[in-house]
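Only one protein chain is missing from this complex, and each of the others stays in its spot.
Let's look at chain A:
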Amino acid sequence: MDQTKRPLRIPTEFALYAEKHGIFDMYKRLIEQLIIAKPEEPIGYLIHLLKKENDDVPQICILGPPCSGKHSIAKLISSKMRCALLTPKTLLEETDNEIKRKILKVFNKERSENTTLWEQLPKIPPDLLVRILRARFDLADCVKKGWILEGFPQTRGQALAMQENGLFPKHCIVLEAPDTVLVERAAGKRIDKKTGDVYHTTFDWPGNPEVQYRLKEPKGYKEVDMFNKLVVYHRHIDGILRCYEQVVKKVNADQPKADVFSQAFSFLCCQPRSSAPHTPRIILIGCKGSGKGVQAALLANKYNLVNVHCGQLIKQSIAQETPSGLAAKPYVEKNLIIPDNIVLDILKDRLCGLDCVTRGWVLHEYPRSREQAEQLDKAGLRPNRVFFLDIPNDSVIERLTLRAMDPVTGEKYHLLYNPPISQEVKDRLWKNEKDSVENVQKNLSQFVAFSEELLDYYTEGQHVNSDQDPHTVFECLESMICKPLPKNFN
C-alpha cells in the first residue's frame, strides 16, 4: 500500500504533542537529508543527524551589488543573532591546502597577478566551492549557532551546486539600490585594515580616531571598476534569485543603515510556511466594537473553523437544557456573573467536539481573566494563536454609539457609515440603550481591567490594529495564521 495513503488513526493528544515539538517538520528535514545524501547506513546517519540537528538556528544568504552594504548588514545580523559570519574571502583563506591547490591549478594559466583569488569566484568550479562550504558548515559553530553567508552564491551554477548538496538558506536577503547611488557610494568607501569593517567618508564615519587612522581606500572601487562589477552582478543575480524565489526578500539599500537592518531583521524573524498539518485554535481578544465577531465570522467562513462565541454558547446550552446549561441558568436570570467552572464546562463540551478538534476553532469573549486562561490551558485547550485587536477608545465610541435601528422595517443603520436616506426614516430611528456613551465607556474600562493580565499571560499574542477596514484586518490575521509565529531573538 502507498505509505502516504495509510488511514490515519492517531489519538488527538498526539496531534497536540507533535505540534508542540515540531515532529512533522523534523521528519521532513530528516527524510530530506536522507534523500539528498542517500547514505548506505541510514540508521547511523539518522542518529548522526538527530544529534547535530538544530532547527532553530538561522541560515541566511545576503546578496547584493558591490557597495550595497552587504558586509555591514551581515555583521550587524551576525552579532544580533550570534551566528557565524562567512564571506567568500575568509572561506577561501581558511580552507585546507588540498582544495586550494586544486583551485589554483584551474587558475594557473589565466590568473593575473594583481587580482586576489576571492574576486575570481565565478571562474572557480562550483563543486570545489561547495566542498569548501560543506566542510565549513559542518564545523561546530555553524551547526550550533547557524550561519550567515555574505556575497555568495555569485552565479546560478554555484546556487544550484549548493542546492544539490542540500545547502539551502532559510532566508535570502537581497540589497537593492540604483547603480548611480552605488557608484557614488564606492568613491567614499573606506576599509579598516585591522578588522575588515567597512566605513564611508560621509555616511558612516567612525568616531574613534584610532579607527580613523587605520582606514584605507580599497582597491578596485574606481568608477570603471564599479561599472564592470555591476555588469557582472546584473548578469548573474536574476538566475540566482530564481533558485531562491521562496525565501528571498528584497530590501532597499539606499536608506540609513539602521533602517535597512531593521527591515532585514524583521524578515529574518518570520518563518516560512510549514506543510505540517495544523488545526488553528484561535482566541480573539478585544473590547466591544473592536470587530472580534466580524473577524471570527470571516475566519470561520474562509477556513471552515468553528466559530465559538462564549456568550451565545452559554445561551445555547441554557436553551438546550444541558446539565451545565441548567447550572448556569439561575445566574443568567439574576444577571449575575457565572462561576468560572460552569463556563469552562460549557466551553469544554463544545471545544472537545469532533468538529472543533478536526477543523479548529476561533473563540471570542473568553477568557476574561488570567485564571480562566490558565484553566483553558489545563483543560488541554491551549490556543496556538492569540490576537489582540487594538483600537483607540474614540473609534469604539464612534462605532458603537451611532448605531440605530428603524423600528418599522427593522433595518440597521449607522449614522456615519450607513446613514438612512430619507429624513423620515432618520426621525423615527431607535437607539439601543446598550449603545449609550456611558454604557460603552463602562464596557471599555472593564476591558482595560482584564486585558492587562491576559497580555501578560499570552506572551506569544500578536497585536493587530483593528481600526482599519475589516478586510485589511482580516488579511493581517490570515497571514499570521498561515505562517508559523515569528521568532523572538531577544
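Here is the rule we use: a contact is a pair of C-beta atoms (placed from the backbone, for glycine too) under 8 Å apart; a residue touches a chain by one contact, two chains touch by 3 or more; residues count from 1.
One rule holds for everything that comes next: contacts and distances are computed from a predicted model.
One chain of the complex is hidden; its UniProt record names it "EF-hand calcium-binding domain-containing protein 10-like", one of "Rab5 GDP/GTP exchange factor", "EF-hand calcium-binding domain-containing protein 10-like", "NAD(P)H-quinone oxidoreductase subunit 3, chloroplastic" or "Glycine cleavage system H protein". When the full complex is taken into account, the listed residue touching the unshown chain is A:Lys51, out of A:Lys51, A:Lys194, A:Lys216 or A:Lys334.
The missing chain, though absent from the display, is touched by one residue of A:Ile31, A:Leu104, A:Leu326 or A:Cys482; that residue is A:Ile31.
Residues of chain A in touch with the missing chain: 3, 6, 10-11, 13-14, 17-18, 21, 23, 26-27, 31, 34-35, 38, 42-44, 46-47, 50-51, 53.
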